[in-house]
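A protein chain is absent from this complex, but the other protein chains hold their places.
Up next is chain A:
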Amino acid sequence: MRLLTHNMLQCHARGCTTRNYPLRFEEVRLDTEEKTEVNPDFIMGMLPKLDWAALRTTAMQLGMTELPEQAPDTTMDEATIHALHAILLDTRVMEGKMVCDGCGHVYRIKDGVANMLLTEHEV
């Protein structure tokens, strides 16, 4: 699972409405080996679609500290574009957990695929 996908994820357990975003990673194994082609237009186009604060918090949890506090404007330099591409698209969470800070629910990631299904009583 890519971090761009994680930026859209929110806890959906029954009754969980506060501090349900973003989900916090725990015990993750990342794969950053595969480098995909950088498309500057795509990265710049993603900026308004991101929750920047959530992305920055998550990246820092994973030890990636290069994102500035404020979202860059559309005149990003090349280094920033590459850094964002590496975080959003070339960082894959292969194994681990996503924990909701609101209700404590744990979602598991296995073989790069998140299982976001809830059991019947959690829906």
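Keep this in mind: a contact is a pair of C-beta atoms (placed from the backbone, for glycine too) under 8 Å apart; a residue touches a chain by one contact, two chains touch by 3 or more; residues count from 1.
Here, contacts and distances are computed from a predicted model.
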Among "Geranylgeranyl transferase type-2 subunit alpha", "S-adenosyl-L-methionine-dependent methyltransferase", "E2 ubiquitin-conjugating enzyme" or "Trafficking protein particle complex subunit BET3", UniProt-listed name of the chain not shown | "S-adenosyl-L-methionine-dependent methyltransferase"
Touching the hidden chain, out of A:Leu62, A:Cys103 or A:Met116, is A:Met116
Quickly run down the residues of chain A that touch the omitted chain.
-> 1-2, 4-5, 8-12, 21, 39, 41-42, 45-46, 49, 51, 107, 111-118, 120, 123
